[in-house]
Each structure stands twice: as structure tokens, then as C-alpha cells.
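Presented below is the structure to which this report refers.
And then subunit A:
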Amino acid sequence: MSSQLIFFMLAALSILSALFVVFSKNPIYNVLWLIVCFFSIAGHYVMLNAQFLAVVHIIVYAGAIMVLMLFTVMLLNLNKESEPHKSLMLKGASVITGGMMLLVLLAAMRSTELGAYAAPAVTDIGYVQKVGMKLFTDFLLPFEMTAVLFLGAMVGAVVLAKKEVN
Partner candidate 1 sequence: MNTLIYTSVLGFFCMLAEIMNLRKLIIPVLVLGLAIIFGLNMNDWNLNQSYFNNMLKVDNFSVAFSGLAIFVTLLVFILSTDYYENQQNHISDYMTILTFILVGALMMFSFANLTMLFLGIETLSISLYVMAGSKRFDVRSNEAGFKYFLMGSFASCFLLFGIALIFGSTGSFDLAKIADYTIQNQQNISPMFYTGMVLIVFAMLFKVSAAPFHFWAPDVYEGSPALITAYMSTLVKIAAFGAFYKLMSVTFFYTSFKAELILNIAAILTLAVGNLMALAQTNFKRLLAYSGISHAGYMMLIILSAKNQPAGALFYYSLAYALSTIAAFAIAIPVFSAAKSEDIDTFNGLGKKNPVAAAAMSMAMLGLAGIPPFAGFLGKYYIFTEALHSNYFYTTLVAIFASMIGVYYYFKVIIAMYGKPANEANVELTFNFKLVLWVCLALSLAFGLYPAPILNIF
Partner candidate 2 sequence: MLSLTLLSIPLLASLLLLFSRGAMSRNLALVFTLVQLGFTIFAYTVFKAEGAGPFDYMQNWSAKPFINVHLSMDGMSLLMVMLTNVLLPLIVLSGYNRETNRMHVFYSLMLFMQFALNGVFMAFDGFIYYIFWELALIPIYFIAFNWGGENRAKVTLKFFIYTLAGSLLMLFGFLFLYNGSPANSLEWSSLVANPSCSCNQSWLFWLFFIAFAIKIPIVPFHTWQPDTYQSAPTQGTMLLSGIMLKMGTYSLIRWLLPIVPAGVQEWQPLVIALCVGGVVYASIIAIMQRDMKRLLAYSSIAHVGLISAGIFALNRSGIQGSLVQMVSHGLTVVGLFFCADIIFNRTKHEEIEGLGGVRLAAPKFAAWFLIIVLGSVALPLTSGFVGEFMLLFGVYQYNTWLSIFAGLTIILGAVYMLRMYQKVVLGKAIKENMVFPDLMWNEKIVLVSIGVMIFALGLFPNPIIELTEPILKTIIK
């Protein structure tokens, strides 16, 4: 039953870290907690035979996105002081709403019975070549289109951030 134990530990970790992300005051801590959360999720990936994905996940999120965030935090030097004040009512309301959200979603899906593991196990779905094959055969067009998306985003970022030359 070690596996379950692992699952629970990871789950607990991710939930806790997520909660910290939401609640902690200092932006820096937020970022760090989020990174923790991401690592825990990566752990889940590993358990779910998505090894390659797990790696990419670490690289992209922890490596790229969060660093970017961190940079921004530094750049705008956000800190506990600059953190806008939130009234208690707001907190309460959002907690309740979030909880409700959870309940409603679960209630909506309560009666789902998902088949347990479909044997025989295809344990290699997470391997690079598998993913690669998929990506460059079935999902070629979306893959190409992400290029457009990225370009758009890049140009956009430039448009917004570039110093005016005049």
C-alpha cells in the first residue's frame, strides 16, 4: 500500500502548497509555493507513467514560467507591503464560493463510475517516442498552429513591452 501512501502524500503536498499559494501574503512566497506545487504534480505525472511529460513540466513551468514570474516580481519589486489589502469579507466570500464550486462540480460528477485500471497495461504511453509519434502524426496541424500562436504572443509581448522609438 506504499503507492497509496505516496499518492496521498503527493496529493496532500500539492493541495497544501496550492493553499499556501492562495493565502500567503508575500509574492515571493507565492511563487515558491507554486513551484513546490508544480513539483508535486510532476510527481503525480511520474506515477501515471508520464515520465517525459513530467520532465517537460518541470522544465517549462518551474524552469521557464515561474522564473519569468519571479523576474517580474523582482522587476516590479512586489513585496508584502505592496500587497493590496483584502477585506475579511472578501476572503470569506471567496473561500465559500470556491468551496461551493468544488461541491457543485463534485455533485455534478458524483455518480461517475470510472473503470479502474484497463488491463493489459500499456505502460509505455508516456515514453518520448510514443508522445513524439502522436505529436507529429495526428497532432501535426495543432503543433504547427502553436507556432502561429507563439508568434502572435511574441509579437504581442514586443508590442506591449518595447520602448517607443521616437
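The candidates were selected such that all candidates are chains of the complex that A comes from, given by their letters.
Here, a contact is a pair of C-beta atoms (placed from the backbone, for glycine too) under 8 Å apart; a residue touches a chain by one contact, two chains touch by 3 or more; residues count from 1.
Since this is a predicted model, take the numbers as computed values, not measurements.
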Touching candidate - 1 or 2 - for subunit A as found in this complex: 1
Subunit A to candidate 1 touching residues, read off their complex: 105, 108-114, 137-142, 145-146, 148-149, 151-153, 155-160, 164-166
